[in-house]
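Notes follow once the structure below has been shown.
Yeah, one chain of the complex is gone here, protein chain that is, but the others are all in their spots.
Let's turn to chain A:
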Amino acid sequence: MAVCIAVIGKDNSPKYIKCTDEANALQFHYKIHTSIDIVEEKLNIGNKTAADVRELFLGMLYSTEEYKIFGYATNTKIKFIIVLQSSNATLRDNEVRMMFRKLHIAYANAVSDPFYIPGDQIQSKIFNSAVMDIMGLLVDEKKILK
């Protein structure tokens, strides 16, 4: 399952980061931060080649022995990063895509809040619970919300 989910703004500053393991949060910060390099590169290539609808899913950015890092960039250059555990071999590409799609919808809902100022940190509870849901942490709480 996902161990860390991040939303990165247009200017590559963090808008939202959630880790399962808060103690090692900084480690994930570094991982996600460095993966921006690759995201940027992939976006650059995308610009050059395809003028038509770009594939939002960027695929795996890089992998280490412990984690696989996947990226997704919206048309407005908002980046989503999901860190998965490498040991979880059963997770297929399609499932990762699904996770990103969910995240994208949750994000779109969060920024539709009229009180949200674009560029600010995301502090929506609903977005938070959606992320927790993707990370598989928040089954009960989601029910409560509903």
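Here is the rule we use: contacts are C-beta pairs under 8 Å (C-beta built on N, C-alpha and C of every residue); 3 or more make two chains touch, one makes a residue touch a chain; residues count from 1.
Throughout what follows, contacts and distances are computed from a predicted model.
J.: Which of the following is the UniProt-recorded protein name of the chain this complex doesn't show: "Vacuolar protein-sorting-associated protein 36", "Protein brunelleschi isoform X1", "DNA repair protein RAD51 homolog 3" or "Ubiquitin-conjugating enzyme E2 W"?
T.: Matching the unshown chain against "Vacuolar protein-sorting-associated protein 36", "Protein brunelleschi isoform X1", "DNA repair protein RAD51 homolog 3" or "Ubiquitin-conjugating enzyme E2 W" yields "Protein brunelleschi isoform X1".
J.: I'm checking contacts with the chain that's been left out. Which of A:Thr64, A:Asn109 or A:Gln123 qualifies?
T.: That would be A:Thr64, which touches the missing chain.
J.: Out of A:Ser13, A:Asn109 or A:Gln123, which is the one that touches the chain we can't see?
T.: Looking across A:Ser13, A:Asn109 or A:Gln123, the contact with the absent chain belongs to A:Ser13.
J.: Which positions on chain A touch the chain that was left off?
T.: Given the touch definition above, chain A has residues 11-14, 25-26, 29-30, 33-34, 36-38, 41-42, 45, 62, 64-65 touching the missing chain.
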